[in-house]
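In what follows, a single structure is set out as structure tokens and then discussed.
For this view, one protein chain was removed and the others were kept in their places.
On to chain A.
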């Protein structure tokens, strides 16, 4: 593996924003998640919980609620608008003003024909879902307080609405209020769930999860769950399990079980408590096998229910997704510059010279785009060109460092078509055109790649297509693989394309011969090491060594790896992480034991690993503890012995 001088960069103070809402689509197994800054993320649970799509947010668009209707995704926010997303082109498709003040909640009926929103002014507004858009249908009877939560009975006839101090049940057909369940004191019903047996379950700001009979409006059971608020509820598909998220960061599970073995009568019993968050749990989803939770502490936690999954499999492992599954750092190898992408601004830093004791890194430039947030950004290897894309445009800038100035060179006029997922590497002399999005391509995925003005790559979901960049002609298509590509790169000298997928498979494709390379075939034939496949964070970046063309450098959140193609692949029985043992061996034995995967786990929470031209390594880390310390203070809790 050799020895490297390492620039350990820890000053990229990237801070993801809090999770506000989530919705799980059990048909497509996709989780839509919206953050406090309005950014929407789609996770594919079928494909190793990979963060498939990201739609960057916008200033002043706080999304409160999300709702899937079939394949369509709607959101509503405190700006009073309902938005439908275009998940193919990764942008909002349209927005509809509801005219009811801030919207707190959104829901659809089971049939997928109607959408309802709960507004600040106390109205529940129904929208008809048409093929292309939604249309206002009618208002339900107006209430005094704001409508905080809504739940539709599976039959579609009744709607339960949680408000200040009360729950009201509406008849969805007539729009008449039927009955209400008064609460005793000043509480906000943060969440309601209407079950098919006409049971209403509510979670409120008094910390109670209450079970009501929806037909008679009587309280059946009260479970005091927390001293603080119960913020969200989620019911499993078969209505046998319910989870409630609290301000203490706990998720409490209730199960519908019979008290004795042979008895048929069942009741809701509080069972497990999960404590995976330090702050409010704002969003919950109960999938078939797992509890998915997110909140103020910005992490998405997938906690499998051990009674629903096989033990000791990949499914039974708990996952915490703290960092995005894409590269937010770009490194100009020749110039030694780093580009940090924040949601609302870009920063360029120069890697300093190290004297062995510490180094001085200089901040050179910050760029802010108005209102919209950045989707992707890139820096050319010479550091002269900077390109980025937003939801609506792609822009190219030229940087001059002697007197620090930035000039806009190209702009979105070149590509009027929306380009979202373009990360551009700009070669020294060339101005790189952007590529057109073809209408038949479902969407652009993670990284498009410009290389030596010959080729551009577009990764579309699971298809990787290569275009000639000058004339935008289709060069070739890499054979389709079932899992999403997470990182793509073209070797600068051999023109081999390296693709790493969400299931941790690695492919190398020769762009000249238009077929998989020999090494890739060998790798597929032998199979990857089981420990490699068990890793649960995707590879987010692939780069190459300029000195040794046989070296591929890739990293995920917890390690970086140099694949030496000249060495034999590891057998299934050999030790994968063998750097320490190799070091202890004498020189001759070392060769016998070494294999192609050289893995370094010295760094944690890695955001970028790149090899500079002077053969020094830049590692950008974002320690989770630093992120935690930037969070606001959690609710005060009495801790034992304090």
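Methods note: contacts are C-beta pairs under 8 Å (C-beta built on N, C-alpha and C of every residue); 3 or more make two chains touch, one makes a residue touch a chain; residues count from 1.
We take it that contacts and distances are computed from a predicted model.
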Among "Phosphatidate cytidylyltransferase", "Phosphatidylinositol glycan anchor biosynthesis, class H", "WD repeat domain 75" or "Alpha-1,3-glucosyltransferase", UniProt-listed name of the chain not shown: "WD repeat domain 75"
Residue of A:273, A:482, A:566 or A:602 in touch with the missing chain, whole complex considered: A:273
Candidate in contact with the missing chain, chosen from A:224, A:480 or A:533: A:224
Touch with the omitted chain, as defined above, among A:137, A:255, A:477 or A:495: A:255
Where the unshown chain meets chain A, residue by residue: 223-224, 253, 255, 257-261, 269-273, 307-308, 640-641
